[in-house]
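What follows is a short report on a single structure.
Of the protein chains in this complex, one is absent; all others appear in place.
Letters A and B name the chains as they come in the text, with residue numbers starting at 1 for each one.
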Amino acid sequence: MIEYHVRRRSGVPAYQQIVQQTEQALRLGHLQVGDKLPTAREVVAATAVNPNTVLRAYQELQRAGLVESTQGLGTFVVRVLGQAENSAAAGLREELTAWVGRARNAGLEREDVLALTASVVDREFPLADEPAPGAVSRERP
Amino acid sequence: MSTSPQLVPILVRARDPRRRPRVPTAAVVRLAIHQHRIVLALAVPVLAVLTLWTRDVAAQAVAAHAQLAAGGCLSGPSAASEGCLDLVQQVQSASQAVRHLQYALVALPVLAGLFFGAPLVAREFEQGTHRLAFSQSVSPQQWLRGQLALACGAALLVGTAGAALGVWLHDAVGPAVFPGDGAFMLLPYNADGPVLAASTLLAVALGVVAGTLTRRTLAAMAAMLGLYGAAMAALTWLRQYLQPVRTLLTHHGYDLAPDDWLLRDGVQLADGHRLLYAQCGPGGCPDGAPTFEDYHTADQLWPMQWAEAGLMVLLAAAALALAHRALRRPRG
Partner (left out) sequence: MITTPAVQAVGLGVRRGRSEVLHDCRFRIPRGAVCGLVGPNGAGKSVLLATAAGLVAPDSGRLELLGRPVGDAANRPRIAYVDQNRSLYRQFSVQRLLRLGRDLNPGWRPDAAEEVLDAARIPVRARAGSLSGGQRTLVSLALARGKAADVLLLDEPLSDLDPLARRRTMGLLLADVAERGATLLLSSHVLADLEESIDHLLLLDHGRVRLAGPLPELLAAHRLPDPLSVPAARSAGVGAPAGSVPARAHRVDLLPGDAGPDHTEAPTLEELVLAYLHHPGAPDWISPAMRPLTPETCEAVGA
């Protein structure tokens, strides 16, 4: 079962962190279709974030069609994301592992490597119109 | 806007406010016992020491008196002999020992009031632990009732034990042993029987009410001393009225048993007027007038004790009711 880690003062709202961590688990295959997400009580007890935050994150996931809540039973995964760990990606992973090894040998620090890859990823996968954090909460009816 | 975060209402399990299980009083009393277990445990050695002391003193007095009787010193020609004087000395020192023990017995209620009654509630407020007690599912008054049950129970137990010791002493050291040491005299009277038991209760109750009102241990101790002193003074003055006064009219002066309590005496004039001996002029009291004596007989001792003890219990109950009332509303 997935365990959430909510970092305070990271700039990312807690509910988004939960959404992102769930999505990542779905991407990496740590969560499969039919798996149960922890109950709100369990997440709250483990992370000490407000229950409404957890419920909001689960609602977002539900709206994105990734999970489905069944009254009284819990929240279950109905769809996984991406191709990160399928067989076609296995070769990519090997290449990346080799590349990271070369980078380390070349004397790059962990942060250097992350910055380098992030810059390439950002260029190849430009963000279309992601709302700024907090923008959602500003609009109240 | 549909994107606005909605606070999701969470189902609140309904509880029926009418069905309110009560906290059993036994639980509240158990807490009180556990809280005060050390001072309660302290009462055991104190009473043990007092018991041994009483046995010792009673035996000493009886032995001294028996020796006096055996030596023929009670009456007769040898009463003034050298040997008798020695024995009389022994009797006097035994009498002194009895007196000391009676002081200790009379101090018992005061000590209980000072070190048990006064801090009982005052310390709770002083240390702030009332906040813990009052945040449980009991009302301050129910909590206090638990404390009071313990306080009264302990006070009565200790007081009764002290009273039993007083009676033991009373029986062993009667007027036959120490003539002139009447049971109505303040010291044996207050160290004896129902009065000692009830005064222990009263002292503790006064300590508790003082502590509840002042919420400070030291202030409560001082107030307890003042209140108890005043109560005892008033009751001491009052006790002569608690039993019907008997009057003796004779023509030949004193005719009372050694254990009777003479209230006043004098002469009765022809017109029925009474004149105390102290009121007779320089010429002395009129000759031939009958003398009167107002007094209580020895058999009125226990009824008087019970009546006075009853008054003390009433006073104690009033004090505890006051303490109970004081906790009706919170006070910062």
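Following the convention adopted for this analysis, a residue touches a chain if its C-beta (ideal position, glycine included) is under 8 Å from a C-beta of that chain, and two chains touch if they have at least 3 such contacts.
This structure is a prediction, so every number in the text was calculated from the model and none was measured.
Looking at the complex as a whole, the chain kept out of the display touches A, B. Interface note: of A:2, A:44 or A:78, the residue touching the hidden chain in the full complex is A:44. In the full complex, subunit B touches the hidden chain at residues 4-5, 7, 9-13, 15, 17, 20-23, 27-28, 30-31, 34-35, 38, 127-132, 134-139, 329-332. Although one chain is not displayed, subunit A still touches it through residues 6, 8-9, 14, 39-42, 44-54, 134, 137-140.
Operating definition for what follows: only the chains that are shown with their structure count from here on.
Subunit B has its Cα centroid 78 Å from the Cα centroid of subunit A.
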